[in-house]
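This report refers to the structure that appears directly beneath it.
Every protein chain but one is kept in place in this view of the complex.
Residue numbering begins at 1 within each chain, and the chains themselves are lettered A and B in the order written.
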Amino acid sequence: MRAGHRDPQLDANGELNHLLTMEGLPAEIVFHILDTAKPFVSVTEREVKKLPLLRGKSIFNLFFEPSTRTRTTFEIAAKRLSADVVNLNVGASSQSKGETLLDTVANLSAMHADMFVVRHAQSGAAHLIAGHVAPDIHVINAGDGRHAHPTQALLDLFTIRHYKGDFSRLRVAIVGDVLHSRVARSQIHALTTVGVPEVRVIAPQTLLPRYVERLGVHVYHDMASGLRDVDVVIMLRLQNERMDGALLPSAQEFYKYYGLTEEKLMVARPDAIVMHPGPMNRGVEIDSGVADGRQSVILPQVTFGIAVRMAVMSILAGH
Amino acid sequence: MRAGHRDPQLDANGELNHLLTMEGLPAEIVFHILDTAKPFVSVTEREVKKLPLLRGKSIFNLFFEPSTRTRTTFEIAAKRLSADVVNLNVGASSQSKGETLLDTVANLSAMHADMFVVRHAQSGAAHLIAGHVAPDIHVINAGDGRHAHPTQALLDLFTIRHYKGDFSRLRVAIVGDVLHSRVARSQIHALTTVGVPEVRVIAPQTLLPRYVERLGVHVYHDMASGLRDVDVVIMLRLQNERMDGALLPSAQEFYKYYGLTEEKLMVARPDAIVMHPGPMNRGVEIDSGVADGRQSVILPQVTFGIAVRMAVMSILAGH
Partner (left out) sequence: MRAGHRDPQLDANGELNHLLTMEGLPAEIVFHILDTAKPFVSVTEREVKKLPLLRGKSIFNLFFEPSTRTRTTFEIAAKRLSADVVNLNVGASSQSKGETLLDTVANLSAMHADMFVVRHAQSGAAHLIAGHVAPDIHVINAGDGRHAHPTQALLDLFTIRHYKGDFSRLRVAIVGDVLHSRVARSQIHALTTVGVPEVRVIAPQTLLPRYVERLGVHVYHDMASGLRDVDVVIMLRLQNERMDGALLPSAQEFYKYYGLTEEKLMVARPDAIVMHPGPMNRGVEIDSGVADGRQSVILPQVTFGIAVRMAVMSILAGH
């Protein structure tokens, strides 16, 4: 790492200062987040699901793109750590008044925010914000454009480790619209960082980024060979707007070739787990029987997601 | 009660597990809620309006149909019990992404929710959700379609008992659009459950459900005879959309025949109380003089509504 090119996620001591992307995040930090999340799972199962770790801290959910689901996971994680949470749907207000993104952020910083959870339709928005906040403010990327969604990838890692114990002998397949998916991009970086030896992507050519192999993945265009002997199947959400576009003939066609059915799943290892970041399109990228089946760990992903977000927040707050 | 047809509101010990409807709710549970609510009224009048009963609990206001007013009553009740509250306007987000209602609920359950307060335009939505959540999650119906609005009926009972002492000798008249009103339906079940001997409905034929007598009410089509000697007058809100429809000639016509004026009220008992669930259409179903008059208990209803919702939440949480 050259001087002047320090990772914007890390402080001068190499500690996590912002969580912006999985790309380049050191493995020891990833494992530290996963280890920190573990005890938080049991907190969320207690009678009183509350810890005082972030008491008196102000966390702003800064959503330039609406997402009730993601906002809720961060809100509930922050509240269980006793933080004060303020939700801002910024699209509706200051932005429409012509204020710039950085002025909005500078203003909220001046209110002595401690953390921004940022969701934005533009790739790079969270990085931009992280580059302009005061030194004691931490930024968490909750999804920026097609770029990254690191807490999703971290909860996926947590889920895989929970069910598989260890990453070092796994075959993981990511299936579907890799091209438009910030989730897929973050998952690929996450899986290679923790040492998963074989990461596959399965998709039609039109739904793959160019040069995707350079990320260290193996490319498959059909499920029968792509799913063979894998330990983990990660299905991606097929966004509705893609189905109408030129990239796909129809949702039915997609389901026929790439929708995960029990039949297609049979070539995977018998103890393979099935994951999905949600929200699911049942009957498009995944069959209902599989989504609710014995191999599905889709709901545990959600549970672990709260614990992982609590871990990220408490690490950023210095605990 | 036959095996396999256990009331979905009660657990195996016959205790309240969900609050979905007044229909079939045992009288002892209704009275338990009313008794529990009583001390909460004084809590809301204290300097520090806060009790730690629900500390560390996560309550989700799951509003598939927007209602700032109802959401606020539950939010303030939950916060006064020290719960963490998350507001979700679901129409705007996941639902539009094609996720099913049950997937949305399964997701939120996986975040270790403790309680869902559900508002939905479809009758039966709260029952459906209650039938699919984990055993330790409780559902409160905050209004589903034309079906039920049980906390409104409970706060009405509380108000009546507060002013009349006891239910066993009362005549209660419910006036207006019974046909489209979940409030009226819940009130009728509530009043008969606690033993009110005479429940009347007053409305034009077009605004009454067929076979409404089977619910145990007396039907009147004019105010002069319907209000005679009643102890309690409950006015229903006339929804704007009805006024344009074929069911009613006009708001003016409705007011002439069914709007509560001081003159019409004179046939009721001199100490009769006047109630309304709000929001009121002054000059449509109720005259301003009556709404603000000495017999009106419309604002105390709101106050008691907070206490009743606190009672329901604390009972569901096991206190």
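Here is the rule we go by: a residue touches a chain if its C-beta (ideal position, glycine included) is under 8 Å from a C-beta of that chain, and two chains touch if they have at least 3 such contacts.
Bear in mind that the values here come from a model prediction, so they are computed numbers and not experimental data.
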item	value
Listed residues B:102, B:302 or B:317, member touching the removed chain	B:302
Touching residue (missing chain; options B:21, B:141 or B:281)	B:281
Absent-chain contact - pick from B:6, B:46, B:169 or B:319	B:46
Given A:16, A:43, A:88 or A:115, the one touching the chain that is not displayed	A:88
Residues of subunit A (touch criterion as defined above) contacting the omitted chain	55-58, 60, 84, 86, 88-90, 92-94, 97-100, 103-104, 106-112
Residues from subunit B at the interface with the omitted partner, ascending	44-50, 66-69, 72-73, 75-76, 79-80, 240, 278-282, 299-303, 305-306
